[in-house]
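The other protein chains are all here in position, but one chain of the complex has been omitted.
Labels run A and B following the written order; every chain starts at residue 1.
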Amino acid sequence: MSNTPIKGNVAYYSWVGFLALVIALGFAAYLRQLDQGLTLTGMGRDVSWGVYIAQFTFMVGVAASAVMLVLPYYLHDFKHFGRIVVLGEFLAIAAVVMCLLFVVVDMGKPMRVLNVILYATPHSMLFWDFIVLNGYLVINILCGHVALTAEKKSVPPPAWIKPVIYLSIPWAFSIHTVTAFLLAGLPGRHLWLTAILAPRFLASAFAAGPSLLILLALLVKKVANFDAGKEALSKLTTIVIYAGLANFFFVGLEFFTAFYSNIPSHMHSLQYLYFGLDGKGALVPFMWVSTLLGVGALFFLLFPQTRKNEKFLALACAALFISLWIDKGIGLILAGFIPNPFDEVIEYAVTANEVAITLGIWAIGALILSMLYRAAITVKKAWED
Amino acid sequence: MIYNAKVVLPILILFVVVLTYPFWQGGTEQRPEPQKPAKAAQCVEDAAWMRANHMQLLDRWRHEVVRKQERSYTSTRGQVFEKSLVNTCLDCHQKSDFCDKCHAYASVKLVCFNCHLNPELVEP
Partner (left out) sequence: MSESRRKFIQQVGGGLVGLSAISLLGKFTEVEATANTEVKDKPAQIRWGMVVDMSKCKEGCTDCVQVCHSRHNVPDHGNAKDEIKWIWKAPYKNVFTSKSHRYQQQGQLEKPFLTLCNHCDEPPCVRVCPTQATFRRPDGIVQMDFHRCIGCRFCMAGCPYGSRSFNWRDPRENLKQLDPHFPTRERGVVEKCNFCAERIDQGLNPLCQEACKEGVITFGNLNDPNSEIRKLLGEKRTMQRKTELGTAPSVFYVVES
């Protein structure tokens, strides 16, 4: 994005080299999967979506969370986000690219992916997801690029970008809503068949995404000497707290409806996740770790003394991010298939090959993010000098 | 204006030369002449048309059979055929002698037989 040559520094290039290595391993694993088929994954007849689609769902949330910077900055004129709004947009770009990659590696016939366009099918939510995700990618590339270029030339951004930025706000909500609709409209998958799935997704996204942004802001402060500013971090923390509370409130609502109504099919998946079902409960420890980390992080974030301490803030944000990742990036997708339509509990166990591909895609995301952030920060700093 | 023309131009020319190699090197391979099947005097449509259009015809057939339940084809000569690669085409032609030879020559990968079965191999 920037004309400024990226100056070599050992730490940065070792990081890039490390990511390249992980990407290469992931690519090798993907070639293996292309050769032998998805039988190499833990997925099967009963749990037919696994870690790929779960990561996809989670990353859509991270992508959507950029709106938590764009909205206060552009709609409410919250100036303190001026320095980091582009970091949000660039995080969205990396996250959407990861989403698209996770969908492609999950496909049985990736070479036919364009059939989604060739035989466009408006009654399929996947079609709409394809549209909104690609649209969101384009919008964020455009907004981030135009704003940064203007800054580099020390001129105000062109007027035509304003409507695009405003469009990005409802668009961000749409990507996660449509992703929730992929799941929330399926008869017989009771964990997902809930009208609050979309708001729950948004709540967890607006907690997990800004948590990650806080971590990234603290990181660039340390490694690139680029300070987002106290007010920006404090505002982001407020967003994280409210969204996190909303998320756990929604989870509580799910529990109430399922267990107070006492309808077995509505309870089964939750029982499997948190207590085990038919003597099987591979995800039980994960879900309790997730609950403890999430509730614990939120509890300590409520106190000004603790959340104003940057070390502690980082710890709490990391805990909350991991908590929500377990909840959405593992539990929610897998347990939707458990029990299966025959009321049997058949579990899913991730395979090494699957993990390698997943890590490879995370590394691609990290690489894109690193390169974009480096460019953005170079421009920002040059401008400030 | 070409950026860094001294380096770029020769590489570009070399690229075009390599890319077009198959066209100007003059193929030594002979166009294959598959045997005329003994079973029928005429193909579904005439041979020249089939040579140019068999892929579109097969694509249309598979679409109509699977999606529209239209399983019989009336040729321009008014003859009626079953729309079937295995039961109609391969009833006269042999995959190994017919499909494979031309496709190897044209270097076009055949995917039909990843699913559809070649009766030569299956039937005793």
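Everything that follows uses one rule, which is that contacts are C-beta pairs under 8 Å (C-beta built on N, C-alpha and C of every residue); 3 or more make two chains touch, one makes a residue touch a chain.
Everything quoted here is computed from the prediction, not taken from an experiment.
Note on the undisplayed chain: of the listed residues A:Thr291, A:Asn340 or A:Ser370, the one touching it is A:Asn340. Looking at A:Leu21, A:Leu75 or A:Ala120, the residue that reaches the missing chain in the full complex is A:Ala120. Looking at A:Arg32, A:Arg189, A:Lys221 or A:Lys280, the residue that reaches the missing chain in the full complex is A:Arg189. Subunit A residues in contact with the hidden partner, per the touch definition given at the top, are 2-3, 36-39, 41, 43-46, 48-49, 103, 106-110, 112-113, 115-127, 130-131, 138, 141, 182-183, 185-189, 265, 336-337, 340-344, 346.
One chain is missing from the display, and on subunit B it is touched by residues 1, 3, 62-63, 66-67, 69, 71, 86-87, 114-119, 122-123.
One rule holds for everything that comes next: only the chains that are shown with their structure count from here on.
Chain geometry summary: the mean Cα position of subunit A and that of subunit B are 46 Å apart.
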